[in-house]
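Heads up, one of the protein chains got dropped from this complex, but the rest are sitting where they should.
Going by the order they are written in, the chains are A, B and C; count residues from 1 in each one.
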Amino acid sequence: MPEPTPMDEETLRARVRKLLEEAHPETTDSISFRQKQYEHGLAWVHFPEGYGGLGLSPKMNMIVFDEISKHSKVIHTTPPASVIGIGMGAPVVLTYGTEEMKKTLLPKIFSGEEVWCQLFSEPGAGSDVAGLSSLAIRDGDEWIVNGQKVWTTVAHLSRWGMLLTRTDPDAPKHDGLSYFLLDMKAPGVEVRPLYQITGEAEFNEVFLNDVRIPHARMLGQEGQGWRVAITTLMNERVAIGGGGSKRKGGGATGQLLDVWRQRKKGAHSPAQEAMLRDRVTRSYMDNELLRLTAQRARASQKAGNPGPEGSVAKLAQAEINKRMWETAIDIMGSDALAFEAGYALRQTAGAPDSVEGIAKYQFLRSRANSIEGGTSEIMRNILGERVLGLPGEPRIDKEVPWKDVPRS
Amino acid sequence: MPEPTPMDEETLRARVRKLLEEAHPETTDSISFRQKQYEHGLAWVHFPEGYGGLGLSPKMNMIVFDEISKHSKVIHTTPPASVIGIGMGAPVVLTYGTEEMKKTLLPKIFSGEEVWCQLFSEPGAGSDVAGLSSLAIRDGDEWIVNGQKVWTTVAHLSRWGMLLTRTDPDAPKHDGLSYFLLDMKAPGVEVRPLYQITGEAEFNEVFLNDVRIPHARMLGQEGQGWRVAITTLMNERVAIGGGGSKRKGGGATGQLLDVWRQRKKGAHSPAQEAMLRDRVTRSYMDNELLRLTAQRARASQKAGNPGPEGSVAKLAQAEINKRMWETAIDIMGSDALAFEAGYALRQTAGAPDSVEGIAKYQFLRSRANSIEGGTSEIMRNILGERVLGLPGEPRIDKEVPWKDVPRS
Amino acid sequence: MPIEMSLTDEHEELRATLRAFLNECSDEATVREQMSTERGYDPDVWTQMAEQMGLAGLIIPEEFGGAGYGYVELLVVMEEMGRALLCSPYLSTAVLAANALMHCADEKSQKELLTEIAAGRMVAAVAHAEPNGRWDIEGLEMTATRSGDQWTLSGEKTWVLDGGSAQVILVLARTDSGLSLFRVDPEAPGLRREAVPPLDLTRKISQLHFEDAPAELISAGDQSANFERVLALTTAALSAEQMGGAQWCLETAVEYAKTRLQFGRPIGSYQAIKHKCADMLVETEFARSAAYAACFAAAEQEDDFLEMADLAQSACSEAFFHAAAETIQIHGGMGFTWELPVHLYFKRAKASDLLFGDAAQHRESLANRVGL
Partner (left out) sequence: MPIEMSLTDEHEELRATLRAFLNECSDEATVREQMSTERGYDPDVWTQMAEQMGLAGLIIPEEFGGAGYGYVELLVVMEEMGRALLCSPYLSTAVLAANALMHCADEKSQKELLTEIAAGRMVAAVAHAEPNGRWDIEGLEMTATRSGDQWTLSGEKTWVLDGGSAQVILVLARTDSGLSLFRVDPEAPGLRREAVPPLDLTRKISQLHFEDAPAELISAGDQSANFERVLALTTAALSAEQMGGAQWCLETAVEYAKTRLQFGRPIGSYQAIKHKCADMLVETEFARSAAYAACFAAAEQEDDFLEMADLAQSACSEAFFHAAAETIQIHGGMGFTWELPVHLYFKRAKASDLLFGDAAQHRESLANRVGL
């Protein structure tokens, strides 16, 4: 990325006001407004000029937001389905895409016209993403892909998929992968919802049957897909390791406290109340510690001494969440025998409307916290090896051809 | 061991009465009585005749004990220092010793005249006993041994040591070991107490400097020491995995309940009392579950279907003990800031005389429970691999010469 | 008196027969089919269990058409049913209602109702808990109203197992003589039965609204102590079911850990997974000891039975929940999908824990009994 050119805050604010003169959020729909925002270089100001940015520091994106807020009650923020495209798709296109890709794809990613999804995980390759076995075989100017992807958010809404697939089974596993832009409307691409413990399908399975992809849609070099994918994964992990509420007693803690305060009086013996209260206090503490650790992480980052606080959060939060919602259920006691939301299989959940409803939903949903975005076991490996410098285990899957590595 | 010859209970009881006519515990000192007991084949009735036994089933040892109890108020049970000699030394001598060894050593093991110790563990070889690095080099009819042993109970009282040492560094680690009877009075054998967290030294370190052992004192073949040692280790593990009290609320549980019942009234808030009471109840339950599991294990054994219950006990008990004594400390609260027993370094501990004193001592001592006789980590490996059949980890220390295996 | 806790060859035969039956009638597809119905079980299978296998009347005395077996047989049956996640009114009818009738009801009702239950012709629900959220005997507050020879009931009963499909409802309510047992016709005027959407789809629950509903008094004298025993007998049986569920989780997790490869080797070869499995084994074996102790104590009418039932509920609830949670974790992403059955066990585990008061409450009850 080019060095940010200096532009002072006031100049930037003036440009925002100019955009608002052309299109005002209160009178323009989201897509149209965001198209204009892109044209003005105010989509992501840290991108280069001509690609929706102005070559500024990433911090200055806040100023755009702030200036729009000043002049409009309506804010056209990132559409939920576009989070992946904007967070992961756009940087990848910018770094590895052709000029034509950048020009055609980036505006529609930002505007929300085209949703993107990420096609890395496979049923046989969970923690071991690089062990994936979908296979692309070259056929003239095209590749023919077969395989199955899983855990694909918004696949059913997507126009484009970021596909990581094997192109050389004879190479060691990390070296035989390539990265493609997949047209999700192409023949042979089939998307099926994957229902979870709650009955919702936040994710999809994507089946690829003889799907043809032009060679020109490969991002990065052949066999260098892992390197391209790594950037994407880094962004994902940061996105998931939230770090709890920013406000004391806020967020999930607040919901737990509501469950506690609204508990049925007399349902628990005094001793049971004392123990539940201690568990609630522990959860309160846990969330405070997450919050304070995130705060400390920001301070260290700012001071230029990033510590291990960030990596710690993902692991801790998963366990903290599960414990917290278990406590909420035990506070409700037998009232938790009823699951009012029901289990109708559905693609998107309506948010439960009571604190008890939220707690019951989260009790189930939170089981995934220690799995999604890196299992707690993998996170402990990462903390142990990358942060503490402990040695790795003997590996039998490296430096041998992928096809010779045992797999299930 | 030969098939037990049938001898009915009454005949055996008659033989015991005959022994008692010759020497009565109430009028004979322990050593003299146990010498006679040996001569009569009533030391370990499952040993062959002529070696302190009668070739009976091991169960029949109980009858000897029972008959003696009937006729004597004094019972000369196993002297504490002889537990290892009797439990591990005698079987090894019986299986691997020469006729002369059996004749000279077994009577003195049983009588308590000669104490035995076990010299397997080394500072560099804890969980990985077979990785040990003390080395014996052949010199004519003798071996010259150098190295250091550790965790040697009663070494300072011992006449004989069961020594496992390396005789071939070029062989894979299990194949290069030999097993010797070591004269603990030999020049070059130095015993030093190893003090623990409590200030006591239950164990010793044993330093071997150019110690000469006649080749004739090798038990089993050269290079087959591991096989000889295995028998010994099996006995040890059984001895440690106790399985808790046999009586409801007895043993350590009883001591915890005493601490709980004698707690200082008013020192804890009602909520704290409720939580401590729950922890006490959990410990009570844990010990009940240990007791019931041991009971179930005995029943399965009897029914001829031994299950995993036995292996489970060692792991569970270690964690249960640590948790239990932590609870006792927290009940005492600030009173646990005082350690009345003091930490004077000493070879044997006087038992503390109050329940609080016992609890404080055990709080410290129990930290070793998850280490001694197999760490909890090793026990989990054993349960996972041997009981559940889960695959082992890749090994880099097998099938290569011991000298090429990295070690600290 | 120490109990000799071991199963005989006959018990193992019973287990084998039952497992074969459940492999057939409670395979995963059947469980999913039944749990999505309103009734929640297949009445034909229920009849079959009663008629062909004598299961409905397993613990009902022979004089009432039952098999006259005891709690050791029930232990085996519940363990297997828990393992197979059977959708069935077994707990409500053959355990809770049968015990309530055997311990609290008059002979006439025993004869009439137990015979029907044993024959598989009647599903019976027991209505005891109330909206106050309590599970102890003192928490039962509904009071019956008498006018002449007629009794009526008003108020609410919650978490009634199979209350929606039962052919008879047994209601606990207070009268001048103390806690009493009533028989109510499910179609009685003034009784409204409302299905509750359950956390655990494999066990259906209802809320019952009574408004001057006619009821027949079928007990004599205060049933507090008797019904406390009924609840303990029910949790003892349930604990065996929970232990069976934990055992399924352990086996399923271990099997997956052996066959699922990541980074070129089975995930069960990694200590993180291996040690989880080892800890599950310990907890499951302890749960087994607890369930055995409670059921053997019930069978032998040991003095410490109530204590053992508390111990078993607490140990087995936690063991099953932990086992189900770890089994999800060991399965990774697939573990929390609807597609795999693990989540069904997870929900069953939590619901079973909450059903008669949770593990912590039973620990408190145990502490009270032991005098801590």
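For the reader, a short list of remarks on this structure follows.
One rule holds for everything that comes next: a contact is a pair of C-beta atoms (placed from the backbone, for glycine too) under 8 Å apart; a residue touches a chain by one contact, two chains touch by 3 or more.
Fair warning: this is a prediction, and the values are worked out from it, not measured in the lab.
Every visible chain touched by the undisplayed chain in the complete complex is listed here: A, B, C. The hidden chain makes contact, of the residues A:Pro91, A:Pro169, A:Gly251 or A:Pro308, with A:Pro308. Annotation: of B:Ser121, B:Ser158, B:Asn321 or B:Gln362, B:Ser121 touches the absent chain (contact as defined above). Taking the whole complex into account, chain A touches the unshown chain at residues 248-249, 257, 260, 277-278, 280-282, 284-285, 288-289, 292-293, 295-296, 299-300, 302-303, 307-309, 312, 315-316, 377, 379-381, 383-385, 387-394. By the touch rule set out above, chain C reaches the unshown chain at residues 270-272, 275. Of the residues in chain B, those that touch the hidden partner chain are 121, 123-128, 131, 150-151, 194-197, 199, 264, 266-269, 271-272, 275, 322, 329-330, 333-343, 345, 360, 363-364, 367-368, 370-372, 375-377, 380, 393, 395-397, 405-408.
Heads up, the rule we're going with is that only the chains that are shown with their structure count from here on.
Ranked by how far their CA centres sit from the centre of chain A, the chains are topped by B.
In whole angstrom, the spacing between the mean C-alpha positions of chain B and chain C is 44.
Separating the CA-averaged centres of chain A and chain C is a span of 42 Å. The centroid of the Cα atoms in chain A and the matching centroid in chain B are 55 Å apart. Within chain C, contacts with two or more other chains are made by residues 265-266, 270, 273, 360, 364.
In chain B, the residues that reach two or more other chains under the touch definition are 277-278, 393-394.
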